[in-house]
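Below is one structure, written out as structure tokens; the observations come after it.
The complex appears here minus one protein chain, its other protein chains still in place.
Note that the chains take the letters A, B, C and D in the order they are written out, and that residue 1 is the start of every chain.
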Amino acid sequence: MTRKIRYNRRKIGSIPGTLVYTGDKIADPVKISHIEYNGEMFQEQVISNLQSYKINKKADTVSWININGIYDLEIINKLKEKFCIHPLVMEDILNVSQRPKYEDFEDYIFVVLKMFQYEETTDDVQSEQMSILLYKGTVLTFQEHEGDVFNQIRDRIRNKKGRICNKKGDYLVYSLLDAIVNYYFVILEKLGERLERIEEEVFSNPKKETVAKIHYLKQEIILLRKSIWPIRDVVNSLIKGESSLIEKESRPFLHDLYDHTIEIMDIIESYRDTNTSLMDMYLSSISNRMNEIMKVLTMMSTIFIPLSFLAGLYGMNFKNMPELEMPFAYPVVLSLMIAIVIGMLLFFRRKKWL
Amino acid sequence: MTRKIRYNRRKIGSIPGTLVYTGDKIADPVKISHIEYNGEMFQEQVISNLQSYKINKKADTVSWININGIYDLEIINKLKEKFCIHPLVMEDILNVSQRPKYEDFEDYIFVVLKMFQYEETTDDVQSEQMSILLYKGTVLTFQEHEGDVFNQIRDRIRNKKGRICNKKGDYLVYSLLDAIVNYYFVILEKLGERLERIEEEVFSNPKKETVAKIHYLKQEIILLRKSIWPIRDVVNSLIKGESSLIEKESRPFLHDLYDHTIEIMDIIESYRDTNTSLMDMYLSSISNRMNEIMKVLTMMSTIFIPLSFLAGLYGMNFKNMPELEMPFAYPVVLSLMIAIVIGMLLFFRRKKWL
Amino acid sequence: MTRKIRYNRRKIGSIPGTLVYTGDKIADPVKISHIEYNGEMFQEQVISNLQSYKINKKADTVSWININGIYDLEIINKLKEKFCIHPLVMEDILNVSQRPKYEDFEDYIFVVLKMFQYEETTDDVQSEQMSILLYKGTVLTFQEHEGDVFNQIRDRIRNKKGRICNKKGDYLVYSLLDAIVNYYFVILEKLGERLERIEEEVFSNPKKETVAKIHYLKQEIILLRKSIWPIRDVVNSLIKGESSLIEKESRPFLHDLYDHTIEIMDIIESYRDTNTSLMDMYLSSISNRMNEIMKVLTMMSTIFIPLSFLAGLYGMNFKNMPELEMPFAYPVVLSLMIAIVIGMLLFFRRKKWL
Amino acid sequence: MTRKIRYNRRKIGSIPGTLVYTGDKIADPVKISHIEYNGEMFQEQVISNLQSYKINKKADTVSWININGIYDLEIINKLKEKFCIHPLVMEDILNVSQRPKYEDFEDYIFVVLKMFQYEETTDDVQSEQMSILLYKGTVLTFQEHEGDVFNQIRDRIRNKKGRICNKKGDYLVYSLLDAIVNYYFVILEKLGERLERIEEEVFSNPKKETVAKIHYLKQEIILLRKSIWPIRDVVNSLIKGESSLIEKESRPFLHDLYDHTIEIMDIIESYRDTNTSLMDMYLSSISNRMNEIMKVLTMMSTIFIPLSFLAGLYGMNFKNMPELEMPFAYPVVLSLMIAIVIGMLLFFRRKKWL
Partner (left out) sequence: MTRKIRYNRRKIGSIPGTLVYTGDKIADPVKISHIEYNGEMFQEQVISNLQSYKINKKADTVSWININGIYDLEIINKLKEKFCIHPLVMEDILNVSQRPKYEDFEDYIFVVLKMFQYEETTDDVQSEQMSILLYKGTVLTFQEHEGDVFNQIRDRIRNKKGRICNKKGDYLVYSLLDAIVNYYFVILEKLGERLERIEEEVFSNPKKETVAKIHYLKQEIILLRKSIWPIRDVVNSLIKGESSLIEKESRPFLHDLYDHTIEIMDIIESYRDTNTSLMDMYLSSISNRMNEIMKVLTMMSTIFIPLSFLAGLYGMNFKNMPELEMPFAYPVVLSLMIAIVIGMLLFFRRKKWL
């Protein structure tokens, strides 16, 4: 995952509500798709010309308009007018570093949150902003890129599978949120695997780079936490909010979603704890290694320093050194040296260095 | 205990409420037992064919149906229909990584929590999911494996011992929860013993593996905390909940249970603190050891380096070295060397290294 | 103080409310004393035979029955019946590892808390469980061992000293709690003295055992905190509780008691902080010591290694070494050596190692 | 940014409400500007003589009086009287170390907060106090120095751009707060860049000064947090406050502002975490470096110490050393030495030191 914080880059002094897209420019054309369905009918369309497109919605259907790519301000402006979106909401949709939030504007509910995409090939996690607007009978969704998290939901609607076709727009919103939150578990699993790999590295073969890995992982956990933490409040607001757009039967589903967000936070917290513990482990492993190095040095020095002294002693050139003349002096000194070595080894064994 | 986090593995994009068993497949057949009792009568049956089984419950009895093994979706589906269980509840029952929670569906109360099983032989702790459904007059319990934590409750019912026979289903639920929570103390005692063993190891003989033990114990404490923490809310919801299924006389018992959950959290917190403290102790013990090693090296070096120099000095081959010719030079140098050794030893004593 | 956590050892699977004494068995016989008093009269009795004893309480007196020793289940059972005590309360009284708590059963109030006894001779702190039941006009107290914390209260009643004689049973309960909480300050003072002794040790002469002392003190602080923390809630419940057994005039006294419990928590928290800081200090003192050792080694080595090399150089046996033949070579080399020593000492002074 | 805390320097014992300017004296003259506008008209004036100046405000216009420089007590006093400002408010305006706060005096709302100015040339951040008083139809703003954060707002009013001209004074206050809070993001971005530079330094080339940089950055983060944290409450009070001066239509804008303050706090918290992590990294990098140094020392010593001993051994001057006479002794000893070197190198490779 990119570790960078994306700052709220509205031009200083610009008018609040100014529409500025703060994400990366993308070459792909904006793609708008429209799905209309209820228990009996299903209709799907790609809208090429937003201007001329007319939303002939029937009274009892759910209309889901999904916009892929939010960098084209012209299209965005047309939508803004068509759906009477508050300028600040529009600004939040385009500001891809927006903190997840929920707002109730009576006519519609606005939810913005982060979506994560794991790419197998690069072992990388892409963050993307997702905005949802729930009107009576209509749901608008804005994505930065095209993703496949929602394809299963589309399939379910197409095949009239599951509860979704007989429910209102709020259930569609729940389904979208559920799909996004569920995908967090995948991201967490990947992060958990990386955590385990680092853990293994710390235990078996701690290298200089390991500490950088621990540091970067910590950064990612902090950023993930920052992105996911507010979602709990978003879901809670959906449950507690008095909005008439949320049907009473959807509450148990939202409750279930809320439990999932809490569980995600639990896992992230335990990751943080584990990561901190890994840093401690790494530091202790460096210290252990140092101890080992010092032990080798000390043992070698301690054994050979007295021996070298003895050798030096009898290398002196004094005239009057009676030992030098004695015939057994050399073997006696050699034996003394061996005794010193044995003594030292016993000393080390007693110190449990061996 | 297995340190792995069990992720909420619902297939990405699958319909909420889809029944998927996320635990390990087990060979044992699903076992369903049915106990019916009140103050006067007691009846026990093993249900082999759920299809044909008819629950001829009398009005004033408590009916306890226990399902051992939740991997057989066919059986689970039949139960779901028979007892009108909400699909999301059913999903939670099968999802063995579910966070403990309480939900009140007016007709019934749903409680899910973790049960721990300590195995003496392997010094291992097995976590298992336990789901309880309390209907008026009927209690449904779902276990992953067969365990013996509940056998004493069965015995009490069979032998009409204790209060349980004259009470409603809520008291049975309380008894089950009480048995589970009581068993946590056993797990905590085992963990406490391990903590003490590691503490002793840190003090008497800290090894390289000790830090891994501290790390793994910390992981287990984190996981245990994650499993037990929400139970406090579950019990609190049972007390505070307005459900008519919980009799007023059961409140003091639930209060008592609540106190136990708080006590468990207190103990876990003190374990965490102790564990952190052990890590500090381990690090200081490594440093102490290093100090000791360095002391030995420094003392040996500091004593012998000047001696070796002196020996080297008089090993030089200069023509004009008058000392070499003097008859008492050798004993004088030897005495000087002894004086150096004594001086050094006094220096070390003053430094309190000896 | 014993550092061990006393686990809630109810036999697994036993019936809730089963009376099991979980403390240590004691040889002393159970001693029951009965004091009856009001502003005018005072009567004291030791009850030997509980069975035949009749409590002929007058309407306007306070009756205080104190039970020393709670291991005799027979006596306990008689009391339970005589005073209609709820089985769970009885279980809590006998379970000596009970967390401090307050419960209001309309007819009576139940308070359980920890009492500490400091023994001068062994510098040891003994923890003891104290249970108090307040009925209208009657107070029951259960102690594990005989202690003298309450003797002054008895003396005050005997001598009609202070407010106590003209007050109801709730004031007696307050007096008992006040005596217990006041004694905590003594325990804290002793702990504070130990903390200071360790602090001094860390500064003047940190030894290997010091870290163990810090660790054990931390454990004791954790346990003390665990025992005292809930008392705040107990006292608060007494104040906020709507019980008619607590007179309005007793509120200021309970408020005062509440302030004391907060002050105790403040002191314990500051002890924790100080203890943590001591650990840091200890670690830094080890590092400082290591630095000192290394300095000695480095200075000795750095001075003598070049000297030894020089000596070795002129100890070589090459035929063609013109220096060896020169008459002033030896004094020149000696001077060079002295110059090296001086140069090194200057270098060390510049490095501020000397 | 200056790291110093600016203490609340009211002269000890002076009367509360005494007007004392606690900032730095500045040579620039006080500059008062007056802007009056509504949807149709716009009028701008620099007030040179406050005494004679008459505010002929029309009923439906917004009047914005901005005071640059607050050290001239005479001018301040005149304003105080003209606008009936509470003496404590006046004291807060002049006390440039005032904590951000919101106060509602029915007739007017008082908001004080910190404004930051980043100076590209010195890579320095200047903190400045900003006070805002919102009356019905009139807005008073007090700045320490002249800054250009508000120039864009002036331009918008002049050019009748944006919503601002058709709104009341509360929208002007919102615009000012929004401009200030938006500028925090710039400061945070600069701080984030510094954090990244330090991060890189820690990884690639940790120097002795790096730790000072980490420490000073931490200080700045603490001070920034201290300045920004209360702004959240200020904005919340504006939203929640019942003041009639805040129009209902301004609430969504204030909500948006509130979200921004929360996001700022999120970023600051993540900076703190990262900073702490950097300190850990730095410490581990020092330890790693030490390990490397020790490895070099140990390898050199361990290889040469046995060789030197061997050389010393055969440098002894004993008469009776048969090896010395043997013709192949020298090459054999040389080979032995080479074998020792190879053996040691293999040993180091096995230890993974090479």
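What we mean here is this: a contact is a pair of C-beta atoms (placed from the backbone, for glycine too) under 8 Å apart; a residue touches a chain by one contact, two chains touch by 3 or more.
If you're wondering where the values come from, they're calculated on a predicted model, not measured in any experiment.
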Touching the hidden chain, out of D:72, D:103, D:146 or D:247, is D:103
Out of C:34, C:78 or C:295, only one touches the absent chain, namely C:295
Which of C:28, C:44, C:107 or C:189 contacts the chain that the document leaves out: C:189
Out of D:50, D:239, D:265 or D:329, which is the one that touches the chain we can't see? D:329
List every residue of chain C that touches the chain not included in the displayed model. 149, 151-153, 156, 161-164, 174-175, 178-179, 182-183, 185-186, 188-189, 192, 203, 252-253, 255-256, 259-260, 262-263, 266-267, 270, 273-274, 277-278, 280-281, 283-285, 287-288, 290-291, 294-295, 297-298, 301-302, 305-306, 308-309, 312-313, 315-321, 351-353
Can you list, in ascending order, the chain D residues touching the missing chain? 5, 7-10, 12-17, 86, 88, 91-92, 99, 101, 103, 105, 205, 208, 211-212, 215, 218-219, 222-223, 226, 279, 282-283, 286-287, 289-290, 292-294, 296-297, 300-301, 304-305, 307-308, 311-312, 314-317, 321, 323-330, 333
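In this section, only the chains that are shown with their structure count from here on.
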Number of steps on the shortest touching-chain route linking chain B and chain D: 2
If I list every residue number at the interface of chain A and chain B, are over half of them used by both copies, so same, or under half, so different? different
What whole-number Å value describes the gap between the mean CA coordinates of chain A and chain C? 43
Could you grab the centroid distance between chain B and chain C? Build each centroid from C-alpha atoms only and quote it in angstrom. 26
The positions of chain C in contact with two or more other chains are 315
Please classify the inter-chain touch graph. Allowed labels: line, ring, star, complete, other. line
Chain pairs in mutual contact under the definition given at the outset: A-B, A-D, B-C
